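The complex appears here without one of its protein chains, the remainder shown in place.
Chain IDs A, B and C follow the sequence of writing; residue 1 opens each chain.
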Amino acid sequence: MASVSLAPAATLRVDFAATRALSVSLVAPLSDADASAQSMPDASPVKWHLAHTTWFLETFVLAEMPGYRVFDDRFGYLFNSYYESVGARHSRVARGLITRPSLEDVLAYRYHVDGALDRHWHALGAEHLALITLGVNHEQQHQELLLTDILDLFAANPIEPAMFPPTRLESVAVGNGWTRHDGGIVRVGHDGDGFAFDCEGPAHEVLVRPFALADRLVTNADWAAFIADDGYRKAALWLSDGWAWVNREAIAAPLRWQHGNDGWTSFTLSGRRSVDPAAPVTHISFYEADAFASWAGARLPTEAEWEVAAQAHDAGSGNQLDRAGPVAPTGTASLFGDCWQWTASAFLPYPGFRPVGGAVGEYNGKFMNGQMVLKGASCATPRGSSRASVRNFFYPAQRWQFTGLRLAREL
Amino acid sequence: MASVSLAPAATLRVDFAATRALSVSLVAPLSDADASAQSMPDASPVKWHLAHTTWFLETFVLAEMPGYRVFDDRFGYLFNSYYESVGARHSRVARGLITRPSLEDVLAYRYHVDGALDRHWHALGAEHLALITLGVNHEQQHQELLLTDILDLFAANPIEPAMFPPTRLESVAVGNGWTRHDGGIVRVGHDGDGFAFDCEGPAHEVLVRPFALADRLVTNADWAAFIADDGYRKAALWLSDGWAWVNREAIAAPLRWQHGNDGWTSFTLSGRRSVDPAAPVTHISFYEADAFASWAGARLPTEAEWEVAAQAHDAGSGNQLDRAGPVAPTGTASLFGDCWQWTASAFLPYPGFRPVGGAVGEYNGKFMNGQMVLKGASCATPRGSSRASVRNFFYPAQRWQFTGLRLAREL
Amino acid sequence: MASVSLAPAATLRVDFAATRALSVSLVAPLSDADASAQSMPDASPVKWHLAHTTWFLETFVLAEMPGYRVFDDRFGYLFNSYYESVGARHSRVARGLITRPSLEDVLAYRYHVDGALDRHWHALGAEHLALITLGVNHEQQHQELLLTDILDLFAANPIEPAMFPPTRLESVAVGNGWTRHDGGIVRVGHDGDGFAFDCEGPAHEVLVRPFALADRLVTNADWAAFIADDGYRKAALWLSDGWAWVNREAIAAPLRWQHGNDGWTSFTLSGRRSVDPAAPVTHISFYEADAFASWAGARLPTEAEWEVAAQAHDAGSGNQLDRAGPVAPTGTASLFGDCWQWTASAFLPYPGFRPVGGAVGEYNGKFMNGQMVLKGASCATPRGSSRASVRNFFYPAQRWQFTGLRLAREL
Partner (left out) sequence: MASVSLAPAATLRVDFAATRALSVSLVAPLSDADASAQSMPDASPVKWHLAHTTWFLETFVLAEMPGYRVFDDRFGYLFNSYYESVGARHSRVARGLITRPSLEDVLAYRYHVDGALDRHWHALGAEHLALITLGVNHEQQHQELLLTDILDLFAANPIEPAMFPPTRLESVAVGNGWTRHDGGIVRVGHDGDGFAFDCEGPAHEVLVRPFALADRLVTNADWAAFIADDGYRKAALWLSDGWAWVNREAIAAPLRWQHGNDGWTSFTLSGRRSVDPAAPVTHISFYEADAFASWAGARLPTEAEWEVAAQAHDAGSGNQLDRAGPVAPTGTASLFGDCWQWTASAFLPYPGFRPVGGAVGEYNGKFMNGQMVLKGASCATPRGSSRASVRNFFYPAQRWQFTGLRLAREL
């Protein structure tokens, strides 16, 4: 995997252990039933995330180790996701019917694999370490999905369970400024040390025109103004597919917003709570982000514009995994740690992109169609996995992730 | 509820306690996750069955008792099934997303309601006792559904869990005779002492022509011959809607049959097992039953024919609830205790039928459209709930119940 | 075809010629495009009706005549309807894409077949004459469908074309009485001279309880009262499947009724017109008929009740084919000629029913599932094809035919 620069093995071993442990600690508040249910085809059961990330390590690393014995022959079929070349797999839409193996069984699977990897650690070659690095980052992605998927499940339950206790969040005042960029030929994509997913490269030059990027994210107060101005009812603001979606699905607010006597509430990992006007809006689709930008007389930034603006910032500082939802931005940027930010760019290969060979190579390239790029990192993104070059991607109608937006405009 | 003749209250108290206990004992092999999942819209989670039958008692009996305090205000919304007049209810197709309350919570709900009923027992009037009698019979119906629904769930799991250990079943030789009936004006429907559902009455006279009824049920060996003769591929044998169903769903055998090197196997509550040629075929739709009868040069019996033939038999003796699946018939009749038997009759009201007033009256009358009557009782029907007048009913394509057939012909 | 008593051949030749000519005259107001379009899967293009009835004669009669040359080899595939045993056929839902052969081509096909039959008439045997008799009656059924299907097509066109000029209809006062019947063993089904479809027999005895049948049909004024009393919004009146249908399809009035400043209008073959309060309501589903009867404190008659009451009447007198829609009943009965009347009976085989052998035998038996019987005849039923024993049948949600109801009650 030529595009991956390895962390030294010692650091990797710590990262590996910490990531594996974090997954387990995340599910502590959950029952066997909570961990087994699937709220919709886009989401997966918590138990599946725990097992799939383990299967990845077992299949791509451990299976080659001498003397390793597969934990359970049937798990390959159950916990493969989309790797066509590794064999048949269980139907995605029926993952919620797998009540056995139980959560306890899956945790035993994890300890089995973790222990085996630990025992073989000294024998791992560079390629294995690269795969484990990939596995750690892959698991971090699933940690975020685990949180958004359990949130979606609990939101579908009329009794509205809370996963975490409510935390007191302090909103911080933030400016309304725009940061200008002169454009020109800029370099984007991953190019340095450290891990990156294959789709983040090759680094390459792009010609960017002068632009301005908003210093802050669009807030819930902004969004309430959009709603109050009938933004969801003005066809001229919407893309054609978006307008059809709004009408077909009767969309009138971000996902899980409800309006009551005390104003807007939203369902969060801490249960139903009042919407904080100063916090960034989340759980909106690309269609909504695009319509809002039109309404605001602005546009979404392109991926390159966002990335160039972010290259000067420290991605690591904004991590928010221990919070139940987005909070008001604590700086002028909020590039990382509040929400994923929709861009105007389709998720397509960078010039010169070549998928990695073999089964692992099915990783990102096969999704380069029909989806839009999101940049940044959300409150559910694990600490340490944020980079300016990260390319997250979803279909334009999806909004069960912590998705928001930042405006841009021409100069 | 004029059509219900009460059992004496003392007997009822024993029946009530036994029925309530049986439900709990049935779920002993199941985990919280097993009890929470829903395999398809027709089925419900085990936990839902446990709670819904409890809600029925709480809502229609306990709610009127002085000083009774509802266990949880939110359960009415969650565990109402189709009683429109009792209020809003949770979407049927999303029952599998209710991971909380847990199985443990639901069991606590049961003990709360059982205890409260016990404390109020001395104060219950005739109408309350009638409702409890209805509740007991209602719960017995759900005990059967609980078993068929968990079977459907486990069948959808590639690792094919078994709920019960395999039991050794002894097949018994059975004749191929036909019992003749001279026809004439006969009396059908419930008319005596003891409980019956509203749709079983009024008892009334019907003019029946001479007919013959097969002494035995159609067996798996019979069905294998039908398959071997391309029965599923001969359009002339099928009703038009049935033929469309066979082709659309690619139906080629009873539900969950698979053909391997060792012949046919079927998935049962004891896991996947060889199909016993001498046992009655089950898990077939009305369409299949009708096509088989055409292939055999016979027809399905009407409801009245079946009931007249069964009136002389003791319905109680055939109960099989402790078995994991149907076994070979142990007598010439097999009217009760092996499988529900499709008839040629649509589920329509008997002459003079009037639904009971009030919410309970929504019970059966509103389903009198588009479904076919099944007579008898299956291996999953609780002991003591069988009667010749029972009218079970399902849509013609449904087959996740223990459904089979018995042939009839003209004289 | 044992159940068919033949009309003498001479009469048949006149009936044949008249029926064939009537079909052609019906389409005189229609363009090639009108005749080619299909408004929904339940309906067929006018051109298809013209060709299919011709294909029936060509395939089952002419094909056996020495020296007969098939008009066009490709028409068998295009104009077969559901006769599985005659070979492959064109998809029903795509009939509206067959813009060629043109209406003119199809008329040429008709003349070719009519001429050939005329030339072979002297050589036709009894079986051929029986098939032609069937063909005449089959074509009469399609004449009715032709009218209801073109009505459905024009109703889907925002400019609302009229097929016929408006006619002045005179409403006639009618009583509100009930005719009592003492019940007992009665004989129903076709048993005498003259043609009948296979499903009308065998004639057989049925035990009927005393009942009363309304002297008149339910009128538009009655229906407006049902609507005004929120009949479409009271769940307790509806069958479960019906209630789901009402909500899913947002049903709030008979098909094509609209409410404006001047009250209710309906779209007819003479365009949009005011609803006549005294005329029978039409274009209602079985679900609506059943809910109305519940609302009125009555019920639908069974098929046997209706037929017994009708046996004394002259079916031929009520024919209304030259009218654009139902009119107020002109007698106490209105059994025939206004609208088809939903009954409480499912369309199931009569005792001893055996489908005719061969391809023609696919005729009615294969539809004996999931549909309800309608009795009588509508304003679009050709003169001379009405009988008390006729069993029309449709699915409970269908209502593009001229369907109405008459009430019954217990005595």
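Keep this in mind: contacts are C-beta pairs under 8 Å (C-beta built on N, C-alpha and C of every residue); 3 or more make two chains touch, one makes a residue touch a chain.
Every value quoted in this text rests on a predicted model; they were computed, and no experiment measured them.
In terms of the touch definition stated at the top, the absent chain reaches A, C within the entire complex. Here one chain is not drawn; of A:21, A:63, A:93 or A:235, the residue touching it is A:235. When the full complex is taken into account, the listed residue touching the unshown chain is C:98, out of C:12, C:26, C:61 or C:98.
Note on the undisplayed chain: of the listed residues C:17, C:65 or C:78, the one touching it is C:78.
Within the complete assembly, residues 31-37, 39, 74, 77-78, 90, 94, 96-103, 153, 156-159, 161 of chain C touch the chain that is not shown. Remark: the residues of chain A touching the chain excluded from display are 82, 84-85, 185, 204-207, 209, 235-236, 238-243, 286-287, 290, 344-346, 348-349, 351-352, 362, 366-370, 396, 410.
To be clear about the criterion, only the chains that are shown with their structure count from here on.
For chain B, the chain whose average C-alpha position is most distant is A.
The centroid of the Cα atoms in chain B and the matching centroid in chain C are 38 Å apart. Computed centre separation for the pair chain A/chain B is 46 angstrom, with centres defined by C-alpha atoms. For chain B, the set of residues that touch two or more other chains is empty.
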